[in-house]
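Every protein chain of the complex appears in place save one, which is left out.
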Amino acid sequence: MTEVKSPEVPAPPAAVPAELTPERGRWHRVRPFLPLVALVVAVIVPYSTLPLPGIFEGPLNSPGTLQVLAVCLVFGGLAAGYDLLFGRTGMLSFGHALYFAAGVYGTDILVTKAGLPLWQAALLTVTGGTILAALLGAVALRTVGIAFAMVTLAFAQVGAILVARDFGGFTGGEEGLPLDVSGLPAGLVGVTNTVNLYWLALAYLTLVVFVVHRVSGSPTGRVLAGLRDDERRIGVLGLDPYRYKLVAFTLAGGLAAAGGVIYCLIVGGASPHITSSELTLSLLVMVVLGGPGTRWGPVLGGVLYMYLDHRLTAFGSSDAVESLPAVLSRPLSQPLFVLGTLFILAVYFFPGGLASLGPRLTLLRHSLQPPTRR
Amino acid sequence: MLATRGLTWRIGEVAIVDSVYLDLAPGEFLGVIGPNGAGKTSLFNLITGLRRATEGRITLDGQDIGALPPHRRARLGLGRTFQASSVFGSLSVRENVRLAVQAHRGGSMKLWRRAAADREVAAAADTALDRVGLAHRGTALAGTLAHGEKRKLEIALLLAGEPRVMLLDEPMAGVSAEDVPELVSVIKSLTGDSGRAVLMVEHHMDVILELADRIAVMHHGALLACDTPETVMANPTVQEAYLGESL
Amino acid sequence: MGTVILLTLTGLGLAALYFLVASGLSLVFGLADVLNFAHGLFLGVGAYGTWWAAGNLPGAGSDGFGFVLAVVFGVAAGTLVAVLVELVLIRPLYSRTIEQVLVTVGLSLAGVALLQATWGADARPFPRPDWTREVTGILGAQVPNGGLLLIIAAVLVLGALLAFLRWTRYGLVIRAGVENREMVTALGIDVRKAFTLVFAIGGAAAALAGALGGVYFGTVSPGQGSSLLIFAFIVVVIGGMGSVVGSAYAAVAVGLLQQFVNYYGPSGLGDVCVVGLLAVVLLLRPQGIAGKVATA
Amino acid sequence: ATACGSPQDTATGGGDSAAPVKVGLVYSQSGALASYGKQYIEGFKAGLDFATQGTGKVGDRKIELTEVDDAGDPAKAVSAAKDLIGKGTKIIAGSTASGVALQVAPIAAQNKVLFISGPAATDAVTGANKYTFRSGRQSYQDVVTAKSFIGDPAGKKVVVFAQDGAFGDANEAAVKAVIGGAGATVSSVRAPASATEFTPFASQIKTAKPDLLFVAWAGTTAPAMWQSLDQQGVLSTTTVVTGLDIRASWPTFGAAGTKISFLSHYFDGASDTEASKAAKAKIPGGTLDLFHPDGFAAAQMVVRAVQEGGDDVDKMVTALEGWSFDGVKGKMTIRAADHALLQPMFQAKLTGSGTAFTATAQKSLTGDESAPPAVAMKG
């Protein structure tokens, strides 16, 4: 029986899930602790007044820096969650923004319009987002490949239209809906408390990475990796592909909704930008930039993308750029131009994403070393 | 234990599989031969549920499985290999087999347990790999295996699922002559115990003759004959339509 | 009655625009297997090329032959950009489909920003013959000429594409090349040339859509391409990837649906209906209206 | 060397009487509203020059501007605002987009800094909170100006044609309140903002035969919309009123341009005030446009706030509330109750042909005539 090529999305550049292959080598004793070290460093960053000129506007502990970092961390987590679909299960969803937006708008509306306390709003939102993902996933997963991508895109598009239409004045339409902070815990309000939002974002990122890591390393994760390669075979082995894909889809949707809750707090409101298919596309960009199917790649990609997205506006209006001739300064003052170009270069030169840089550098180092030992 | 009753699959007007009546007893080894395009692979696809039959019934232990999706049939003990190797290319060889073992053992969703920690699964997987002689390739990515090695991996995946009825689609295709005896003995050992039944498509007549208790001959989708090897080989139609002149 | 005719004809005009955008997309998507997000860029280049030529190119203008010349220039510019994109960005990434798509995503971001950096974010009035601003009375309906022009252009493009696919070997080469590029080379065919050609044609179709879209909208702005793109995607998918005829059917369905629902139903429902149509079509027939039945 | 500090440190602003006053300007330098942003900042700099007599100082204290691009994205604007506030900035101005203004306003209130919103036209900024002011006009003022086109509205039929969403909702509501409240029957035709084909809507309007058509449409599809209205004969049978956008957009009206009655926030030549002369002299190109007055007024308000309030934001607020000043458009008053900025509005006509239009003022409304109803301060 010959496989006929159907118009399907090819699986993303395959990477063996790191969780499924025990690590070896010199580093294998230290490596498990590296994430912990990174986490500790991230937790104490707000205590540092280290100025990083050119990288951030102010010292590390300034609210502006912490705010940017918090946004970056949330998107790092979001990208890691999206990778559960894209990199690890091979499902190309173009509608992931919907669940994130559901998280943001859900929290905002429940707090601002319904006046619920934050914890209730957050709980309801995450539950609701997860259920939404389960329901829509149950329908969308009847299709595969490009068709799946398009059905998810269609659902997300309906979400975007509903938000823009502003039914009943719930969403504020194109103007967005500022979050009413009067009922919020005092520790989350005000510029001086930005650090709490930062820690919240860090906690979210840690949660997502941990969940994705555990799930990928679990028996279910193994099935997901199998689904990425050959769905028919999974069926013949006695596993229901649909069920596993739905679990991955729902879980990723729930994680995105949780990210939405945090993001809503950080930004202090909701705006329709986040419902657009461009957000899903940028998630895809983040994952690929970092390295799909790898543990840290998507996180790095998400953080880097959001950092650039925020910082390039400042770069574009900086004196260094302004002083260039118009042919250069005009495009360079367009953040999207720089971001798009960087992205193309990244796809070109780091096909496995940032995560592949490490191994490559090692390879380079080895090939540069004279072959002394045998 | 496996039986098909008037199994038919049509595409348009053409019957690819044409009213096939088959019975497979426990412990039996049934070889399926037939010219290229006779519908052997299609028959397998119908039995395993990758295709829906247009007419007819399939029963396993008396239970009608004709309406079940592939994974439900697999859970009832139906396993198969593919004519064109279909392994999980981006997973290592060992991980491929572990996945198969796990599919066979744990039914429910396990999101939080560490897969690598399951020693039983690992041990069962290694046994299966050993049996087909791929143990030394355990860490290689399945996608980079040479053709013959992929065939062996296919069989290892099948073994891992411990099915009661096994459908082998040309397991020997592309396996180097040297490795054939080894694989034959692996396949032979499948039926030796415990009343497992095997349905095997194979063009290598000597392999079929060595292994099969009975041979079914397919031609143009229909079952031409189903009898002992001796009778089948003596059948003039079979000689003419399938075997042709000896080299 | 007049209303129905008006809605039908303007709906067809809209459908024609969608088809013009979708045809190139469908060709590249179906044949070269690249989900081309940079299609909006080609569209923009076509529109701005025409706009620029009408103002600056000697002999070109906003009327008569001068306008034709301007459109030709715009289409040539779009084609050139498409060819360059294929040669420089897509070709080295062949067999890495996902990466190709990602490169076009990057291009769509950077390209639109570049247009904006060069000509500003604001809409510019588009040069066009005066008759395109007028209406023709058809059975009591005042039908805009711009829409009629689109319909004629769409029919011509459809015919030309079908002829290309039917009468040349390229259609075959490309379909085979998508499946197994190596094997096409192993038959002695330079598959790279065929792929470049597909991009060129896709780019030309997009640029033409950009130029005629400019006529239809009366303006050109950097984001125009991307906003049309989403409906073009929907059309391509409903029609079945790679099927030019399917895209034509789908474009007509989408255009008419949108037009009628927007008139008779509450506002915004038109878009929701189109999206709903997409979902329903895909769930019932994942390969699209005219897509081939894929076998496992 | 790594230094340590508290995570809740923020720089404390000035205090020193000679220290510069930090003013943050968060507006669109890139993105869809970049050209609005450009006018805003040009106006702001001209206004600062005017209000400080060319010194750029209030008393001894220099006004130190920090410009940040928000690209029209509220999330970026919020980050920028937090960054500025964290560095001790007490005055933030800008916000080209309504979404940005609405999300920065609560930040200002939470941190007790002064926020002067810019071109963002949404009514919701008015009365948002004690710390939020506006330097531009709001939708309601547009609608009041539109009403002045039909004389006595009683018994007249008015149709609002607007895009879906908050902008359209606000306009529809305002027309119902202002013109409908005065006795006209108001109905609406709404279209999705993404629509590209307007003929059905145009023919819908045509059949309704209104005495006045109020069009509230923003975005790049506007020219196609006007063309459809013109082609279906709406423009020649009804009085059609809409807001006059920036000068660069005028050519896109095409043939429709001379048939529309415009309400205008501002255009070059609409007023002949001290401030407008000063602004004209100062801005690059010497031609004023729609949003120059907003920037100019913002600078005037900043200078006033610093003059009267020093570093004390509450004092700044008190100083601004109820303040009247002569802006580019004429006499402007900050209404104390809800911080609405009462200002003159204009009726305009475009004359000329093809793509070269000139605008002439037909009539102007004083700030009181176009005043929106006072709303309660929300926060």
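As written, the chains take the letters A, B, C and D, and residue 1 is the first residue of each chain.
Just so we're on the same page, a contact is a pair of C-beta atoms (placed from the backbone, for glycine too) under 8 Å apart; a residue touches a chain by one contact, two chains touch by 3 or more.
Please note the rule applied: contacts and distances are computed from a predicted model.
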| item | value |
| --- | --- |
| Name of the absent chain as recorded in UniProt (options "Amino acid/amide ABC transporter ATP-binding protein 2, HAAT family", "Phosphoribosylformylglycinamidine synthase subunit PurQ", "Dipeptide transport system permease protein DppC" or "Nitrogenase molybdenum-iron protein beta chain") | "Amino acid/amide ABC transporter ATP-binding protein 2, HAAT family" |
| Touch with the omitted chain, as defined above, among B:4, B:48 or B:83 | B:83 |
| Absent chain, residues of chain B that touch it | 11, 33-38, 41, 83-84, 144-149, 170, 172-181, 184, 203-210, 229-230, 233, 241-247 |
| Residues belonging to chain C that touch the chain removed from view | 169, 172-173, 175-176, 179-180, 182-191, 292, 295 |
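Criterion: only the chains that are shown with their structure count from here on.
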| item | value |
| --- | --- |
| Both-way neighbours, i.e. chains that touch chain D and touch chain A | C |
| Most centrally placed chain, judged by C-alpha centres | A |
| Chain at maximum distance from chain B, centres defined as averaged CA atoms | D |
| Geometric centre distance via CA averages, chain B-chain A, whole Å | 42 |
| Chain B residues counted as touching two or more neighbouring chains | 50 |
| For chain A, residues that touch 2 or more chains besides their own | 1, 3, 161, 165, 232, 333-336 |
| Chain A - residues contacting chain C, complex | 1, 3-7, 9-10, 12-13, 139, 142-147, 150-151, 153-155, 157-158, 161, 165, 232, 277, 281, 284-285, 288, 330-331, 333-341, 343-344, 347-348, 351 |
| Touching residues on chain B, where the partner in the complex is chain A | 41-42, 44-45, 48-50, 69-72, 74-75, 79-80, 82-84, 86-92, 95-96, 98-100, 102-104, 106, 109-116, 118, 121, 139, 141, 143, 157, 161, 169 |
| Residue numbers on chain A that touch chain B, as the complex places them | 1-3, 11, 14-16, 19-22, 214-215, 217-223, 225-226, 228-230, 232-241, 243-244, 247, 251 |
